[in-house]
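Of the protein chains in this complex, one is absent; all others appear in place.
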Amino acid sequence: MENFEPVIIAFCCHYCAYTAADMAGSQRLPYPANVKIIRIPCSGKVDALHIIKAFENGADGVYVAGCLEGDCHFKNGNEKAARRITYVRNYLEEIGIESERLMMVTMSAGMGYRFAQTATEITEKIRKLGPSPIKIAIAQ
Amino acid sequence: MAVASVIKAQPLVDQTLPINKNILVVGGGISGMTSALRLADQGFQVYLAEKSNELGGVAKNIFKTLEGDDVQPFIAGLISQVKEHEYIQVITGAIIVDHSGMPGMFKTGMQIGPQMFYRQINHGVTVLATGAIPNPTKEYALESCKAVRTQLETHKVIAKTPDTVKEWDNIVMIQCVGSRTADNPNCSRICCQTAIKNALAILEINPKARIFVLYRDMRTYGFQEEYYQKAREKGVIFVKYSQDTPPTVKPEGEQVEVTFTDAILGQKITVTADSLCLSTGLIADNDSSEELAMIFKLPRTADGYFLEDHVKLRPVDLPVPGFFVAGTAHSPKLIKESISQANAVAARAQTMLARDSINLGAAAARVDSKLCASCLICVRTCPFDVPFINADGYSEIDPAKCHGCGMCVSECPAKAIQLMQFEDDKILAQLEEIFEKVNA
Partner (left out) sequence: MITAERKPLDELIEYVKPFKRILLLGCNECVTVCAAGGRKEVGLLASGLQMALLKSGSNIEIQQHTLERQCDPEYVEELVPMIDGTEAILSMACGCGVQQLAMRFKNLPVFPALNTKFMGASERQGVWAERCQGCGDCVLGITGGICPIARCAKQLMNGPCGGSTTGKCEISEDVDCVWQLIWDRLKSLGQEDRYVDIMPAKDWRSGGGSGPRKIIREDLAE
């Protein structure tokens, strides 16, 4: 696992984070290629099963990016997502995966800068944590 | 990744709803009035809601454009056409307070006038044209020294009291005041050409005047460049300054001393100016746009402008079907650009209004009754109360009412619901593809 490049899955809500990613692109703000985006209509659509599947496939980190508090396009999807993330984090600990590898972040559609910054910070954080124990186990 | 998901794609059925053909235009500046007129001319009923007590917006303070066109007669013409139009109802003193409904059939409530009486309007199309405001910066002794003015104020002096201009020997203009800074990273777009416009007008009245334009970059884009050249030919002196060493200003009685570094001479130069004109640009009206964004559930840029659905593919559409944006509510613009966008909005809106139903795309949730456990979890979780347990005892989702958020999908313990376009197998295929690439 030398030259470790983390693989991070970002489930991005269409109305905020995904647009913010677009914005980061049009503002020419670079962010690490480690972050792979999967678009969902609302962060409330993120399925616990898909998060777990991402880890099972070898993801080193996963984050769900939704709208700012009170700004959800569908009323309260981001709040539901936040509760689900807490639930799945506990499950990850049970499995033996550090719960810090799963995060919920929020941003508005205009925050291209925040998107790029969050992606960079999370990549650095996961880089420090090292490869996920599952990835190590798969490699063996 | 995307391909992996496309492989799993299934044919989708578009959802349609009947559309109410009334239009609500919010904001009665040049943009709002232009869109309203275009749409009303096509025979659609337009409600034009303006917050202040009169129509016209910011452009009421602008007398001439760079090209020399008279703005005031144009606005007066627009206002009277709008007011007299049989299909336009102007509502001044209107504050939007609530909003509900579905695409194609919106209800927007407003409080009107000093009595704040409530009125609700049913409409299928909404145009946001709430504009932007002059940047209220106080830099460079703007408030304390009489010789310091904004370009807008300078423009007024030129138009109304040209005799004052005859007495100015030295004029300094500072560009990018309060624009392209950490607080407001935007270029205000209008100020470079405004400076050129005012400089040329000053020289017209007072050919002996010496004009210095202190700039960071001159952004007279397009054919504005010709006027920039003309200004240079007429002797306007352009001096570049850097953001780290901005000019300094010291009031001296009726005048003002402006000190700046000339990059070519490498020296500090002080000019005693009779008028210092600050190009203060414009900023989003944050209070207004934040409130409207909350009420209408619309996204904004980090600096408070309404954010279009796609910069290139849907430049005047907002993400909610039936919502459009025109003018400086969207980004800084010249009058003619605001008018172009207002026309574009009218054209886009007509593509919707020409039909009797509105297409809502295909992202609706669908229940597989063979899998449903009738647990009610979807019924309880849906933010719009769409799912219900039908006479057969299974959950049913009316695709025309479903907003497509997918919350029921992610909570259904029986995995009985799929959101069209975002089906599980498509998301899982994306995941697998990512790792196939990475692990290869």
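Note that the chains are named A and B in the order they appear, and that numbering of residues resets to 1 at the start of each chain.
Basically, a residue touches a chain if its C-beta (ideal position, glycine included) is under 8 Å from a C-beta of that chain, and two chains touch if they have at least 3 such contacts.
As the structure is a prediction and not an experimental result, all values here were calculated from the model.
S.K.: If the full complex is used, which shown chains touch the chain that is missing here?
M.R.: It touches the following shown chains in the full complex: A, B.
S.K.: So which of A:A48, A:L68 or A:L129 would be touching the chain we can't see?
M.R.: The one listed residue touching the chain not shown is A:A48.
S.K.: Which parts of chain B face the unshown chain closely enough to count as touching?
M.R.: 371, 373-377, 380-381, 412-416
S.K.: Under the stated touch rule, tell me which residues of chain A contact the chain that is not displayed.
M.R.: Spelled out for chain A, the touching residues are 48-49, 52-53, 55-56, 91, 94-97, 133-134, 137-138, 140.
Keep in mind that, in the parts below, only the chains that are shown with their structure count from here on.
S.K.: Inside the complex, what are the residues of chain A that reach chain B?
M.R.: For this pair, the touching residues of chain A are 7, 9, 15-16, 19, 22-23, 26, 36, 38, 40-42, 44-50, 53-54, 57-59, 70-71, 73-77, 80, 84, 108-114, 138.
S.K.: Which residues, counting only chain B, touch chain A once they are in their complex?
M.R.: Residues in contact with chain A: 1, 294, 297, 299-303, 305, 307, 310-311, 319, 363, 381, 383-384, 403-407, 409-411, 419, 422, 424, 427-428, 430-432, 434-435, 438-439.
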